[in-house]
Every structure is written in structure tokens, then in C-alpha cells.
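Comments concern the structure below.
Right after this comes subunit A.
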Amino acid sequence: MRVEALFLLFLGVFFGIVGIVYWFWSYEDGGGMMLLGTSLLGFLPGGYYFFWHKRFHGKRVFFWGKSTGAGDRPSDRDDATLSEGAGVIEAFPGSSIWPFVLGMGAFLTVLSMVFGVWLIFLGVPLILTALVGVTAESRRGGHI
Partner candidate 1 sequence: MALLFTGCTLPTFGGYKGSTSQGRTEFHLWQGFFITGIVVGGLVFLLIVWTVFRYRKSSDAIPVQSQYHTLTEIIYTAVPIVIVLVLFVFTVLAENNVDAVATNPATEIHVYAFQWGWEFKYPGGVKIIGQTTQAPTVVIPANETVRIDLKSLDVLHGFYVPAFNFSRYASPDYYTTFDLNALHTGTYRGQCTQLCGLYHSLMFFNVKAVTPAQYDQWLHAQQALVRSQPGSVPKLPSGVNSSAPAISTNSHSGGDPSSD
Partner candidate 2 sequence: MTDVIAPGTTETEAPGLHLPPETDGHGPSGTDGHEEHGHEAHGPTGILKWLTSTDHKVIGMSYMITSLVMFYLAGIMAMFIRLQLTTPHASLLTFGQYNQLFTMHGSLMLYLFAGPFAFGGLANFVVPLQVGAPDMAFPRLNALSYWLYLTGSITMLMGFLVAGGAASFGWVGYAPLSSATSSPGAGGDLWIMAIALTGFSAIFTGVNLVATIFYLRAPGLTMFRMPIFTWNMLVTAILILIAFPVLTSAMIMLFCDRHFGTHIYTAVGCHAVSGAAIQGCGSPLLWQNLFWFFGHPEVYILALPFFGIVTEVLPVFSRKPSFGYKGMVFATMAIAALSTGVWAHHMFTTGAVLLPFFSFLSLLIAVPTGIKFFNWIGTMWRGHLRFDTPMLFCIGFLFAFLMGGVTGIMLASPPIDFATHDTYFVVAHFHQVLFGTAVFAGFAGLYYWYPKFYGRMLRENLGKWHFWLMFVGFWVTFMPQYVVGLLGMPRRVASYPSNLGWESYNIVSTVGAFIIAFSFLLLLINLVVSWRNPVPAGNNPWDAHTLEWFTTSPPPHHNYTHLPPIRSERPTWDYNHPDNLTVPHGKDAVHVKERVPVG
């Protein structure tokens, strides 16, 4: 996860610097806050991956070590073989009606903001049904 972490931390640091420079140079709140937010967007996942990587390899390896080593995921190692990735990759939800239902519910809900609040009585139930359906589907497994 080293490259991912470095990339996101770079964003965090870059926008932190740019944000600080901008805020104190221009005293403009909108841009300053947005740049600060972007910096946090980099630090949050970047920090998580950094700590994950550190737990496996140590801080020294993160900054200065070889980019990969034993203990990394197969997709992070230059010399990984396909057999190391054998087995179940993950569970992937198959065909499901719920994204469509949720989409239609969202559609009707936003239309209710434009055309009349009564539409919300169609939209919100669809959304709720879809949320329940998705959760139930995840628990019991669906079609491919």
C-alpha cells in the first residue's frame, strides 16, 4: 500500500501548503476552506494506508526502504505469482434490482423538489425499500 499512501499523503501535504499560503495571502475564506478540506481528503485515507503499511514493515521501510517485500499483498509485489492470488477473490454481488429501485426513488425525490412535494411519497418509500432490499440481499446472497 506504499505507493497509494504516498500519493494520498502527497496530496494532503501539497494542499496543506497551498491552502495555508492562499489563506494568509488572500484572506479569502471560501477558497481557504476548500483547500483545507482537500488536504484532509488526502490525509485521511493516506494516513490510514500509512499506518497499515507501517504495521507490516515499519516506518523506515515506508520512506526509504525497498518498495516491496514479503508480507505485502500479491498485487504489491513485483515477483508475485498468480498462484498466490488463487482462491476466492471476493464476493461480488450479482444482478440486483435494488440499484434501479434506489435510482428511481432518488429521481422521484428530486423531482418532488421541483414539481410538488406529493412525489416524495413515491420517492422515499422506493429509497427505503431499496435500502432494505440491498441489506437483505447482502446477507442472504443473490443471483450472479
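The candidate set was assembled so that all candidates are chains of the complex that A comes from, given by their letters.
The rule we apply is simple: contacts are C-beta pairs under 8 Å (C-beta built on N, C-alpha and C of every residue); 3 or more make two chains touch, one makes a residue touch a chain; residues count from 1.
None of the values given here were measured: they were computed from a predicted structure.
By the touch criterion defined above, subunit A in this complex contacts candidate 2 out of 1 or 2. Of all residues in subunit A, those touching candidate 2 in their complex are 1, 3-4, 7-8, 10-11, 14-15, 18, 21-22, 25-26, 28, 30-31, 34-35, 38, 41, 67-68, 74-100, 102-104, 106-107, 110-111, 113-115, 134, 137-138, 140-144.
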